[in-house]
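All protein chains of the complex are present and in place, except for one that has been dropped.
Now for chain A:
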Amino acid sequence: MWRGLWTLAAQAARGPRRLCTRRSSGAPAPGSGATIFALSSGQGRCGIAVIRTSGPASGHALRILTAPRDLPLARHASLRLLSDPRSGEPLDRALVLWFPGPQSFTGEDCVEFHVHGGPAVVSGVLQALGSVPGLRPAEAGEFTRRAFANGKLNLTEVEGLADLIHAETEAQRRQALRQLDGELGHLCRGWAETLTKALAHVEAYIDFGEDDNLEEGVLEQGRKPVSIVSPEPGTTRDVLETPVDLAGFPVLLSDTAGLREGVGPVEQEGVRRARERLEQADLILAMLDASDLASPSSCNFLATVVASVGAQSPSDSSQRLLLVLNKSDLLSPEGPGPGPDLPPHLLLSCLTGEGLDGLLEALRKELAAVCGDPSTDPPLLTRARHQHHLQGCLDALGHYKQSKDLALAAEALRVARGHLTRLTGGGGTEEILDIIFQDFCVGK
């Protein structure tokens, strides 16, 4: 791994970004009457994980997951068997707490599930919640925002909220990029494009069908491509990436090509991908040869990659970088060290193992900083979110097929597209109008 670049992508899968665009139909608005859920305890392996819901359907969700039991006493811990409402399969024996609003964190009806912290259990409960009608995964900072809107937080408590949300949106942006890079992303984007086009055709048929000479076949064109959507998201992982457990944090480790200039086309592609990963990583482990720091490529690397990440102010980016100098065994023990002008760095010898503990400790600290915030979405929520939106999309397409009323059909299509664009971004009205005016000669 000569001058290789490792990027550690903490698998803190906070759902995809929520762009601040015009709200497309079907995308639930934050602060709306919907009931939200999220894992609200910290990341990593822990004894107990806390999953929280907020909103009018909280009590309903609790009853469904603990059927056939009634709601527990308000604000009392009760032991309940949680099962998946669809399969009836038991998920975990958990402590549940019922906080009817307004005496709760957000001021709305809230439920807390204290479950055993294993990923399978957490994931199971999150997916079970996602399948309850009226529930959806929370947006970045949404619990806090609801609490704020209901007058449950005072102003000093909310000081840091915007920064937090900024950091979250930034992290989500990278997260979304990372997810969308793989086959899953291609698939979703393809579907979203198909749906957008289908919707544009249906909308064109509604807004211009009778006034203009739109062919009768337009609607059929709109209906056909939709049917190719399947519920299976497919789970693809870049071959260069391995999920590892690092100091208790679930981490996605991406090993990329070294950043070299002027190499053959194949390696250039590798370098291009490396740069892409670099852009998306939460934590960059930049590795250089300690005995070769004066070489032009090392200097270049320091000047571009290391300096550029270091130069970003913490509020601009939550991306972090650790500079590691390997082969410390080749430096003369009494020598002056690798160089006086270097930014903060760690020395390591993979040969002797010297410095490894220090590196792990530094990694742990960085990961804690990246993942430790309890309000960020948990890794497993990504899957719950994908499932939630894909299922929502599928359900809406079912309604679309059944609808005889074209306005209702179009509404179902809007909802379906809304769900997909929540995973892929985009989704504004202008996009639809652009397709309409590009595809049809409309107007009197």
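As a working rule, contacts are C-beta pairs under 8 Å (C-beta built on N, C-alpha and C of every residue); 3 or more make two chains touch, one makes a residue touch a chain; residues count from 1.
Here is the rule we go by: contacts and distances are computed from a predicted model.
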| item | value |
| --- | --- |
| Name of the absent chain as recorded in UniProt (options "Cell cycle control protein", "Vacuolar protein sorting-associated protein 29", "5-taurinomethyluridine-[tRNA] synthase subunit MTO1, mitochondrial" or "Electron transfer flavoprotein subunit beta") | "5-taurinomethyluridine-[tRNA] synthase subunit MTO1, mitochondrial" |
| Touching the absent chain when the full complex is considered, from A:149, A:253, A:342 or A:394 | A:149 |
| Selected from A:48, A:73, A:360 or A:406 as touching the chain missing from the view | A:406 |
| Missing-chain contacts mapped onto chain A | 18, 20-25, 28-34, 102, 107, 140-141, 145, 148-152, 154-155, 158, 161-163, 165-166, 169, 203, 205-213, 404-408, 410-411, 429, 432-433, 436-437, 441-444 |
